[in-house]
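My questions will all concern the structure given below.
Excluded from the complex is one protein chain; the other protein chains are retained at their positions.
This part shows chain A:
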Amino acid sequence: MELSQYLSMFIDESRDHLQAMNDNLLSLESNPQDIGIVHNIFRSAHTLKGMSATMGFEDLAKLTHEMENVLDLVRNNKLEMDSFIFDCIFKSLDALETMVEDIIQGGTGKADVTDIVASLKSIVTGEYKTSGAAAGTAPAAAQAPSGIEVDEYQFSVLKQSIEAGHTVFYIEVAVRDDCVLKAARAYMVFDVLEQNGEVVKSTPSVQDIEQEKFDRTFSVYYISRLDKAALEKAIMNVSEIETAQIVQVDHDSLAEMARSSREQLGAEAQQETAAAAAAPAAPASAASSASSAEQKKPAASAQSAPVANRTIRVDIERLDALMNLFSELLIDRVRLEQLASEVRRSDLTETVEHMSRVSSDLQNIVLKLRMEPVDSVFNRFPRMVRDVAKTLGKKVDLVISGADTELDRTVIGEIGDPLVHLLRNSVDHGIEAIADRLAAGKSETGTVQLRAFHSGNHVFIEVEDDGAGINRPKVLDRAVKNGILTQEQAGRMTDFEIDQLLFASGFSTADKISDISGRGVGLDVVKTKIESLGGTVQVQSVPGKGSKFSVQLPLTLSIISAMLVKLGSEKYALPLSSIVETAAVKQANIRTIQGNRMLEFRGAVIPVVSLSRVFDVPDFDESAEAETEIVVIRKGDKLAAVTVDEFIGQQEIVLKSLGNYLTNLFAISGATILGDGQVALIVDTNALIK
């Protein structure tokens, strides 16, 4: 089978499952008694195991299998979760992630998992409690008892079926010696069976059978309404099947199975494969892992599995292509609107208006397609903070809010690393050690808040801790020592400026270099990265109370509403989001105060910026006019009046990049294409306000 075409699907799904397991495990840690969560983790592990086995990633499958064994004991109340088990499973998840990453990078997904497997096994055998944490090598035989547990669930299914009047069979099918496509034949048998009833359990597992990992025979527990003869006939109808032994299972034999399997629990267990050929009674049921049928059952029996949204995965490049095509369409729409208004034919106008409405709806959808909730970045942080805090011996609560805030996916893809830095920094440097916290009269557990919210055309992400705050004298001292500042400069800085020194390159206040942060390459990297995304980052701090890092990011919407203005023969677009209002004012009202041109506007005096002068526009100068049009713009709480020649109107414009060649342009954030095919530049109004 050609598997590469399934690889991307495998990668996506494994990531989802790993994430789900991580999330669930975290919630389980805070709520260890909730077996429902264990079920969820188990299901994810199980699916992952099946997928990786199918794809031939043996180590992945092996590790998940061992995890499954542990989880299985837990969900059947045979084992209590404790911190060793949690750590062990977290470690396994890390290893799994590493392997999946390796596969993404084109590797084979192979990794040495013997240590983790050994510790998992020691959990299953219960040895870890006696032999200490890192049990070197557990006896290989300790692998299978889980099979019994799995079967206990199936026993109840079987039992209920019998009680409900269904017939339960144990069927052993042997394919012919000379059969070429054993897996295919087996599949056909399963197909026949599933048409007439339900396979509860198969040995070997369905995955193994699909991979031809069985000798000649396989056996199933099967619930059906058919009678034995009809069943036998149906199975034998599949060609190349040698025999089909069918034994009906009743109450007594079921009880027998249950008892002998319990005896099996303490005793040494059977290897999976050995059990395949075993007799109908106990041993067969004692072996093997869950089958796919087993996986279906819990879902069917309405466990607390969250109902997933119905989604499909789309290559991001296709979305980009869609976006580009749509922007072309938008340009034509504007052009059509212009033409229609010139032609003045009512039926044309109506059609164009309808088209406009449809395309605005389409625009909303296309834009939303590119938006992703920040949750997809945030969801890995609880785990990370937990690990970091644990390493440092601190107690930290991470409180996330606004995880449903949406951001363009290009930004989402880039923002993860900077946030990791900020969070690590907060846990490492922000939150004090437990003793220090208690001494300062704070609670033992520190809190790190991670917030995301929309404001205007920006998304803010804040990381706030209730730690010690920034030690300003130490920061200054360090900055001077590292040659970032002179002593003289240091004396003149405001508290706010001192705080921002944290982002200077080659700066670290940690006395000891730790694994977590403090190599002096943290925060300046964060700053560079965020600025490259068109955002800003700053920090505010109150000594003794904590620090707050605020990251401001553009939504980077590809389509924005803008006001088009004219300056002589040139046209410019001003983003509507930064415009407060437009007005016409008399030149006489613009006064020069201390060399700056100012305007009294709604009770405040605001600076006047001449766009034509800023941009050296050759054929327009508003000073010749008696009355001039102004656009009042806003940056934070600062206002300014920008003088222009003429307003053209409000329009939806498509943001176009100016390419890689033109960068660092003053007060220009991009370009757009107007209805007449001309390029108009988009003014970065923030640059006009100092």
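Note that a contact is a pair of C-beta atoms (placed from the backbone, for glycine too) under 8 Å apart; a residue touches a chain by one contact, two chains touch by 3 or more; residues count from 1.
Everything that follows uses one rule, which is that contacts and distances are computed from a predicted model.
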{"item": "Hidden subunit of the complex - UniProt protein name among \"sulfate adenylyltransferase\", \"succinate dehydrogenase\", \"Chemotaxis protein CheW\" or \"ATP-binding cassette domain-containing protein\"", "value": "\"Chemotaxis protein CheW\""}
{"item": "Which of A:239, A:486, A:650 or A:678 contacts the chain that the document leaves out", "value": "A:678"}
{"item": "Chain not shown: contacting residue from A:14, A:64, A:161 or A:327", "value": "A:327"}
{"item": "Option from A:30, A:592 or A:664 whose C-beta touches the chain left out", "value": "A:664"}
{"item": "Hidden partner chain, residues of chain A it touches", "value": "324, 327-328, 331, 570, 614-617, 656-662, 664-668, 671, 673, 677-681"}
